[in-house]
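Note that this complex is displayed minus one protein chain, with the remaining chains in position.
A and B are the chain letters, set down in written order, and residue numbers restart from 1 in every chain.
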Amino acid sequence: MQADLALRLEVEALYARYVALIDEGPLAALPTLFTDDALLKITSRENVDRGWRLALMLAESRAAIEDRVHAIENLSLTIPRRVRHIVTGLLLEQGNTTITAGANFAVFETLEGQQTVCFATGRYRDVLRRQADGSLLFQEKIAICDSALIRNSLVYPL
Amino acid sequence: MQADLALRLEVEALYARYVALIDEGPLAALPTLFTDDALLKITSRENVDRGWRLALMLAESRAAIEDRVHAIENLSLTIPRRVRHIVTGLLLEQGNTTITAGANFAVFETLEGQQTVCFATGRYRDVLRRQADGSLLFQEKIAICDSALIRNSLVYPL
Partner (left out) sequence: MQADLALRLEVEALYARYVALIDEGPLAALPTLFTDDALLKITSRENVDRGWRLALMLAESRAAIEDRVHAIENLSLTIPRRVRHIVTGLLLEQGNTTITAGANFAVFETLEGQQTVCFATGRYRDVLRRQADGSLLFQEKIAICDSALIRNSLVYPL
């Protein structure tokens, strides 16, 4: 059980860092939580249920995630915005070389000068892999939105 | 403290499974988280404060919960929907034969083709009981909604 607790604590810390880097910054550090060959994908439940390979956001390596982050930081948004992630209900499954993680998310968005709204809810279906240096990173981070309708545009990763 | 940690981890896993079975399915497995004589009740704060025994949903045994789940799965909804549970702030109190658990919930709903909305928030006042086989199940699951007004209809358990 000691090992289970340690792993759970470690995974919760990884999610808390992921969320803090997006919501509080620095966003530029976000790619350090992903493996070199990581997949970051945002899609909708409808796409998954119908077997459609469509994605609202797709980056197929850490380099692609770095590009995406760089693009976000240099984006001129008409209206500045902040996002806020709430993540609960973590379920872990230990495999031979990877850990499968599922969790619910609710993301809120606040456009400057406006009230906060619920932006998206859904489920993470992630894969974590331990690195040679002992750290635990995201190999796959797949956010499946309950709605295909996203208020405003999707700027930040869910 | 080791025992406290183990219990907390176990209860959090029970809540995570409860949430995943409703939000991700299979809903048919939900009754397996309840004791034979379990109570599943959804009510509002107003009902509780006024001492009214009214319920928005009531099942007074595992068999009744199975019936309810069966009904949901065979329901022809005009508009398909998905729910998403966020549960935090778990507080446990160990009794002689049961464990009392309190936690806050926020439930979101997404109707097909529409944006996600906040469906209900409230408090769980649950009782858990250890079974002869060592597993921990819900003996009482009482969800108390902050609002008596439920958007659309209440289909899935909170």
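Note that in this section contacts are C-beta pairs under 8 Å (C-beta built on N, C-alpha and C of every residue); 3 or more make two chains touch, one makes a residue touch a chain.
Worth saying up front: this structure is predicted, and the values here are computed from it rather than measured.
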If the hidden chain were put back, which of B:Leu58, B:Ile72, B:Leu90 or B:Val155 would touch it?
B:Leu90
With respect to the chain omitted from the figure, which of A:Asn47, A:Ser61 or A:Thr110 is a touching residue?
A:Thr110
Missing-chain contacts mapped onto chain A:
5-6, 9, 13, 15-17, 19-20, 23-24, 82, 84-88, 106, 108, 110, 113-118
Hidden partner interface residues of chain B, rising order:
1, 4-5, 8, 45, 86, 88-91, 102, 104, 106, 118, 120-123, 146-149, 151
